[in-house]
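Only a single protein chain was left out; the remaining protein chains are all shown in position.
Read from first to last, the chains carry the letters A, B and C; within each, the first residue is number 1.
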Amino acid sequence: MDFTYDSEQKALRDAVRGLLTKAYDSARRRDVVSDEPGFDSGVWAQLAEMGVLGLPFAEADGGMGAGPVEVGLVAEEIGRVLAPEPFVEAVVVAGGLVADLGTAEQKAAILAPLSDGTLIPVLAHTEPGGRWEPVARAVTAREDAGTWRLTGTKEPVAHGARADLLVVSAATPAGTGLFVVDPTVDGVTRTGYALHDGGRAAQVVLDGAVGTPLGAADVDRTGDLEVAQARAIIIRGQEAVGAMQVALDTTTAYLTTRKQFGVTLNKFQALTFRAADMYVSLELARSIASWALLVLDSGADPREAAARTGFQIGRAGHHIGQEAIQLHGGIAMTAEYSVGHYMSHLTALEHALGDRRFHLGRLAASVGDHGTVDPLA
Amino acid sequence: MDFTYDSEQKALRDAVRGLLTKAYDSARRRDVVSDEPGFDSGVWAQLAEMGVLGLPFAEADGGMGAGPVEVGLVAEEIGRVLAPEPFVEAVVVAGGLVADLGTAEQKAAILAPLSDGTLIPVLAHTEPGGRWEPVARAVTAREDAGTWRLTGTKEPVAHGARADLLVVSAATPAGTGLFVVDPTVDGVTRTGYALHDGGRAAQVVLDGAVGTPLGAADVDRTGDLEVAQARAIIIRGQEAVGAMQVALDTTTAYLTTRKQFGVTLNKFQALTFRAADMYVSLELARSIASWALLVLDSGADPREAAARTGFQIGRAGHHIGQEAIQLHGGIAMTAEYSVGHYMSHLTALEHALGDRRFHLGRLAASVGDHGTVDPLA
Amino acid sequence: MRLQLSPEDAAFREEMRTFFTTQVPQGIRDAVAERRELSKEQIVEAQRVLNAAGLAVPHWPAEWGGKGWTQLQKHLWHEEMLQACVPPPLSFNTNMVGPVIATFGSDELKERFLAPTANLDIWWSQGFSEPDAGSDLASLRTSAVRDGDEWVVNGQKTWTTLGQYGDWIFCLVRTDPDAPKRQQGISFLLIDMTSPGVTVRPIELIDGGVEVNEVWFEDVRVPADQLVGEENKGWTYAKFLLGNERVGVAPVASTKRLLAQAKERAQEKLADGSTLLEDPLLAARFAELENEVLALELTALRVAANSAGDKPHPASSVLKLKGTELQQAVTEIVVDVAGPASLASGAPDGSDVPHWARVATPQYLNYRKASIYGGSNEVQRSIIASSILGL
Partner (left out) sequence: MRLQLSPEDAAFREEMRTFFTTQVPQGIRDAVAERRELSKEQIVEAQRVLNAAGLAVPHWPAEWGGKGWTQLQKHLWHEEMLQACVPPPLSFNTNMVGPVIATFGSDELKERFLAPTANLDIWWSQGFSEPDAGSDLASLRTSAVRDGDEWVVNGQKTWTTLGQYGDWIFCLVRTDPDAPKRQQGISFLLIDMTSPGVTVRPIELIDGGVEVNEVWFEDVRVPADQLVGEENKGWTYAKFLLGNERVGVAPVASTKRLLAQAKERAQEKLADGSTLLEDPLLAARFAELENEVLALELTALRVAANSAGDKPHPASSVLKLKGTELQQAVTEIVVDVAGPASLASGAPDGSDVPHWARVATPQYLNYRKASIYGGSNEVQRSIIASSILGL
């Protein structure tokens, strides 16, 4: 049982933090997300140079062969400054699926250029009216003379307009399949837009677009998608922890400097007690998130740990985001000030991969299957 | 739309409050509940004399012909001092069922002596392992040559040892029936005991005890029992409002007098804000409880209003009871001080007629059946 | 005690409902129902329809358009208006500066301003808060110095909602910097926003909208007769104004409406044939919110029905506190119902994400203001603790 980073991990964290804090203060982030593609290509290249974009991939595939702990600490640093780069979308989700399922050729074609920053793949999975299930319905794939063609709409697809490659889930006779689609081919129409938290998404309309099965064809990828989602939830948990920590720090700093009624706000016990409750939420969420990372690292099935993380992080993000604004007062409502963006992003994180009620429902459904929950078991 | 008492109602309230506050300060109540039968027969007689025990019954049956508003204000006064007399059990629940369903003879035999304080009937419905459903299973009734005999166990039966008459629910071929049982007949064994809140209950074992159907025989009384429970929940809501008000008042009084760190506790903003939240809970619960009383008064089906009351009052009682103790500190843990008994009784009230989760579940089950909830509709 | 409205009040309610649902342009009401931003023109048009029918300023003195209604009637008017998706008359005009002028202003000021204020011929903005005077309003620093027949105003106001539309602004200004108490040196001044030296700069909020503004005053010269009431008595008028917000302090009907809308969305069939409302946890959350909103509405009715004269019922602070909490909770459940589509806030028309889901998160973010502006929930708790509980 060890929750500390080793020296290599610390060095990685310091390097990433150095890069990202230099790249993004509050004003600079606002500038970057106000322009297309919504992130800084220079930062992306620097991350690639640092090896960050290839962290989880095998060295044979052009990656660094690192584990979830390293990936998680990068996510935490991203969360701290709300860096808008599509690290989780490209590396963890799409890259992770390719690494899990892709043929040797696909891995070679995708993971090396992803690692060196020249190719951004994303997963196109969510469908209009869909929720967070690992199942595709609205987009279907049909094989015709050895060629798979996909039809239907995916939306919202995170960074779908900028992406160089799409991994698309689609209903097939075998269940839910995954396909690699070149977004520049005929039959793909993408309409990108900005999100409330500065992120980017797109509507992706497929009209007989040609795709290649990711790995073997005619396999149901529901379970694989679910594992990929679980991995994303756990890594996103680290991102959320970083964002919550800074939201709390920003709030306590404000409370010690802002004056009302002739004294600084930290003289108001009702406010300081609420800040203490934020800290409690953060530490409990951090504990679950770190544990989930270690479960992922151990190679065990990450789905239950992901649900636990999704619930705890969702609730904490919600609590800390809302209180950060309320304890600041009006200033936090302004786009110029940072803290509102943290709440905005935490809200997006919660709804990207299952809100707290969704995860709680999953935990409740299986609560009768065990006696106690033992983290060391 | 009018939430105020008329002058007669005010006079009734003042009379009951005068009687009960004289009868029960904190020490006197402890004395009374420490001895059998757990309440003051003298107070019971005075309530009878005042007409309180006959309030809801028709004048023809020996009652006062008053409505739920009058009954509710008595309950509120009872709640204010935690008077241990079985007003709700005898008058509202058992008496109410007799008034609803009894034959003319049964009404004559029960309601008049109940009103004049000489007969205490109670409902024996809850069964070991049962919850809050209006259904009897463990106690069965069988007719044999025109005589109904009841067998099985009821527990806990509020004031079951002291009661002069039992109204017993039992499974019959027609469903759940109600029977009037003289507890002194053969085949009835009662074991009484005190409850944590000073109340009384009993195990009532029936072994072929003779009973008389309440009203017509061979009728399923599930719906009637449910309405009686709803009525009890609504009246208990008034009792809880009285108790919560005093718990809050006691707390605010303590905060303005108790000193710590050289100042009175009301200088600690974190504490006063929590007292403010208690007030908010109380006022919202009071609004729902008053409205439910008016729904009952209007003659409409009271079940939905009862569920709304059960949920809101349960939650408020829980919140106010717990905070009253926490804001006091250690003193409130002692039996000598009053406020812990308020929490104890509020806890008992919540679990007597359905806890807040139970009522929320019922509301959730029907939440799709309407657009908005309109209190004036 | 009585559950039903009296026949007179029931008829009154029916009359209001009929008016609001038939006389206010459908396009405006649709925009409100769909949570679309209203244009200035739409807000003005709606208020003028109400004013023409005598329904814009019913709580004003009779000679200036008031109706002498009971508190309960005012409550019903307000709730029916919201229920019918009618934008309420501009609060700055009808609840704030209008009543102040009508109560404390000179006859000249009344003649000059009240009718155009009621008709929204003048769009008023509010100039109270300053960067360093939020909840602690009395620490404001914008100054007005007398120079002949004019006041010369310098300083900065902030959080001026819809200030971009403002024709005039009513301001609290410091006219006696040497007053022994901070509250005593403040006056209430009416300023033409087209005066030289007035600058309005929009503030972008976290939802991307620009509904609030900063307003700068640089040597703005204001005719002396635009000071309302007495010099240095502005704090009294401001307290009157803030205490005057009784009716509609908890926007129950609009919260109910939004909650019902969200529930309707949750009852739509999903791709897998189920509905969200079949999730017992979501259903329980809806049931919980419905009960809380009912409790709030009943509390508002208790306050309205039992308010004697002009003294606010002590539970008013409960309405503000719980009213904004529930408003926020309901904007939140809309986001949850939208689910992953709630991220698509910037999707253009033509997106497969419906409009209601696209506005869900921005509105949720925007409404975090509700517990901050206009007396934060911390201020309300202080009021409850001190005024009601004696703490």
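Just so it is clear, a residue touches a chain if its C-beta (ideal position, glycine included) is under 8 Å from a C-beta of that chain, and two chains touch if they have at least 3 such contacts.
Owing to the predicted nature of the structure, the values given are computational and were not obtained by experimental measurement.
K.L.:
Which displayed chains make contact with the chain that has been left out?
P.N.:
Per the contact definition above, the missing chain touches A, B, C.
K.L.:
Which candidate, B:Q106, B:T126 or B:T251, sits in contact with the chain we can't see?
P.N.:
In the complete complex, the chain left out is touched by residue B:T126.
K.L.:
Write down which of B:L47, B:A141 or B:A201 is the residue touching the left-out chain.
P.N.:
Residue touching the absent chain, from the options given: B:A201.
K.L.:
Can you tell me which of A:A15, A:A45, A:V69 or A:A108 touches the chain that was removed from the display?
P.N.:
A:V69
K.L.:
In the full complex, which bits of chain A touch the chain not displayed? Write them out.
P.N.:
1-5, 9, 69, 248, 252, 255-256, 266, 269, 272-273, 275-277, 279-280, 283-285, 287-288, 290-291, 293-295, 297-298, 308, 311-312, 360-361, 363-365, 367-368, 371-373, 375-376
K.L.:
Contact with the hidden chain only, please: which chain B residues?
P.N.:
Answer for chain B: residues 126-133, 135, 137-138, 153, 155-156, 158, 191, 193-196, 199, 201, 203, 259-262, 268, 270-271, 322, 325-326, 329-330, 332-336, 340-341, 343-344, 347-348, 351-352, 355, 357, 360-361, 364 touch the chain left out.
K.L.:
Extract the touching residues of chain C with respect to the undisplayed chain.
P.N.:
Per the touch rule, chain C residues meeting the hidden chain are 280-281, 284.
Methods note: only the chains that are shown with their structure count from here on.
K.L.:
Which chain maximises the distance between its CA centroid and that of chain A?
P.N.:
Following the centroid criterion, the farthest chain would be B.
K.L.:
Centroid of chain A to centroid of chain C, CA atoms only: how many Å?
P.N.:
Here chain A and chain C have centroids separated by 38 Å.
K.L.:
How many Å are there between the centre of chain B and the centre of chain C, using C-alpha atoms for each centre?
P.N.:
42
K.L.:
Between chain A and chain B, what is the gap in Å from one C-alpha centre to the other?
P.N.:
Each chain reduced to its C-alpha mean, chain A and chain B end up 53 Å apart.
K.L.:
Quick check: what residues of chain C touch more than one other chain, meaning two or more?
P.N.:
In chain C, the residues touching two or more other chains are 378, 381.
K.L.:
Quick check: what residues of chain A touch more than one other chain, meaning two or more?
P.N.:
268, 270
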